[in-house]
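Got a structure here, written out as structure tokens. Questions coming.
The complex appears here without one of its protein chains, the remainder shown in place.
Right, chain A next:
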Amino acid sequence: MQLQTGTFITSVIDEKPTLSSAYDKPINAYDEAFTEDRQPRAHWEALLRNISNLSDEEMLDRQRRAQRILREDGATYNLTSDPLTPSVWSLDLIPNIIPTDEWLEIEQGLAQRSNLFDLILKDLYGPQELLKNGIIPSEIIFSHPGFLRQCHGVMVPGAHQLLHHAVDLVRDHAGQFQVIGDRTQAPNGAGYALENRTVVSRVIPNSFRDSQVRRLAGFFQSFKNMLTSLASQWTDTPRIVMLSPGAYSSTYFEQAYLSNYLGFPLVQGSDLTVRNGAVWMKSLNGLARVDVILRRVDDAYCDQAELRADSFLGVPGLLEVVRAGNVVLANPLGSGILEAPALVKFLPAISEFLTGKQLTLPSVATWWCGDKDDLNYVIANLSNLIIKPAIRSHSSNSIYGHTLSEKQKLNTIEKIKKAPHLYAAQSYVPGSMSPIWLNGKIQARPSLLRAFTVANPTGYTVMPGGLSRAGESTKDSIVTNMSSSKSKDTWIIAAEPEAQSNLITDQVLLQDEALQANLPSRVVENLFWMGRYAERAEISMRLLRTIFKQMNGIDPLPEESRRMLLEMASTQTGCLPGFMEADEKLLANPEAELVSIITDGSRAGSVKANLQAMLSCGEQVKEMLSADTRIIINELRDHIHELDRAYTNGLPSAPEESLDSLVTSLLALSGLNHESMLRGLDWTFQEIGRRTERALQTATLLRSALTTPLSSGPQQQILESVLLSVEALISFRRRYRNRARVAYGLDLLMIDGTNPRSLLYQVEQLRKYIRELPRNETTTAGLSPENKIILKSLNDIQLADLEELAKIDPDSQSRLKLEQLMTEFLAQLEQFTVLISDKYFDHTAGPQSLTEAIRGTNV
């Protein structure tokens, strides 16, 4: 690294290199890395020395590597629902470092805080002594939407109600940690912390090794133990699932990552159902009992029957199962009340009242506007405060007093005065400065730390680390959300090296495997559709590529062939009317329509729409995809962006080449499925999707290309185009030389069982796969309907007389028999997909509310 301002300066004094600060002393803030006299703090020295030995290029290279790993892991923080442009999780290479002795104090403080929050939760949903005795002004609780009266008296078995807890901490200018907020419903961040650790330890392995960083695995083992113990009253082998709000939730990556790491299926509300007083997962094998739910869905959205009826994320009837003690939720429903910002003000008094002890880890100074004196203080000191509405929602975020204009201040005061009990205020602590690597140099940025605790039988286990975040700009000096900040790994430096602990012990692994084998049917359905969309996209692209080649050939294409090829493009993609019955003008200038068929993502059937749909399905089952698959999927995304760029101004100069990389990626994907995926049901369903779709696409192609007879030249051209599109032209020429008869083409594409693209091949494979499906017993009624339909299709293809099919019917002047056969075949396969999806996938319509119409009437 160069010796200049703005980067590290190394100098040699007394033969021992020392480092001085890379940036100016921050004003009025604690500096994490450097002392008052700008020397590295002892616990930072090793890391800073390691980093200073790296050149700028090396540093940049590592940063790029980290981003690449994150992207390949699918580490995203989605802010949009666009599957094409997820935001990659932003990670700074330089970790946040805390020495062991300091951490011990924080750790105790955090465990004490979790313990206190647990007691508060028990009291609020139980005897309410805190309210009756006026320790917490009752209106804070009573007016808070997180106080769910429906949950009154519902208790989790075991010692604790609060099962896991996230605490946001900042350092004040003196270096003292203060709590600025708590997350108690469905805290997120622990999975990101784990991913950060994984990436950082790979990208700067030397520093990591040298620093004796405390490991995170033990914490996650505690987490797992806690969840396993929750259902111990009725089972030793609980089925634990993680309930996600779905693939469009902003932290879906984390959910997928954690569920994989912990070994629990990731489910959505509609994957679960309440029957006979218990919760069940809808799986391919039928219903499977669920004992413990680690939830990422907020309190009010968990049960449409008793909580918010308009939720799309819940499981109707869930709360009653909890109440009856037949399932345990972590955290329990109703725990959101602990996030009420005003509560923080009363914590010291609460602690005194409930435990007789003082809190060792302080919270940031907090005022509650429901108190007259506090209200006056808040009005007088608005500029130095953060106003926090009691009700946290998308529309009412925290208000930063120092950012308000005079007029905005008056408005804010007006708003508070209308319902003062709904507002709390916090003093504004800008947070300590941490070094981050930004724009090629080390800079200081304000940072905060999210810490995590999890209940154990005697208290709380604290993660030795956490999720640190640093603002990207210096301007808005508090880090408010995930999107405008960089995350950091957090290193707690141990006094001596730690014994290795592996997360997954053998025993746990075995048990999980049996449970994991049972997938929610939604997952399988997404894999099925992923296979179908991939195949659909591939065939359209192959056909389009062929069309471009033919149209850009050396000899001009006869009118007849040109029209036929363009019509095939429309039929195959289903982008109609397109070229069907097109006028001369459109046929002469087909470019715009072709561009639309390829790049218009909003047009159903277009190449891009199919690829997008495929990526969406992939997103939904992120946790099921292998690392290599994710790499290919990322490539696909890149290729789609390239395609968009290439087609910005209409058809590119060599359009036949523009689709090559996409076709290759799709082939890689299908190859990977074959070579790397275990032959489980997930694989089988993906294959069924692929095979069915390939059969459908091929039959469509044969019907649209060959029904109408053409004069001999064009007929040969079209037949060759069909063969080229399905990668069979070379075999065809080898087998039949230059005798381009339609019947020969049909031989290769319909009934040649050795051609992996023939119809026969697809149907034979399908017949094999459906035998492996669960619930496929032959009953007294005979074969199952899906078996019957596949057998019939198989017979139809095998018994077909190709010469007959190729004959031209004199009345209609078309290959009528071919058309009829293909039409019937298509109808049968469509019917087959309906049967499969009705039998194995879940199509329950969402719940509806009972009409609320009972109303009082009187004389």
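Observations
In this text, contacts are C-beta pairs under 8 Å (C-beta built on N, C-alpha and C of every residue); 3 or more make two chains touch, one makes a residue touch a chain; residues count from 1.
The rule we apply is simple: contacts and distances are computed from a predicted model.
Within the choices "Iron-binding protein IscA", "ABC transporter permease subunit", "Cytochrome P450" or "Transglutaminase-like enzyme, putative cysteine protease", the name that UniProt assigns to the complex's undisplayed chain is "Transglutaminase-like enzyme, putative cysteine protease". Check A:133, A:405, A:589 or A:602 against the missing chain and you find that the one touching it is A:133. Of the residues in chain A, those that touch the hidden partner chain are 128, 131-134, 138-139, 142-143, 149-150, 152-153, 274-277, 304-306, 309, 316-317, 320, 323-324, 421, 844-845, 847-859.
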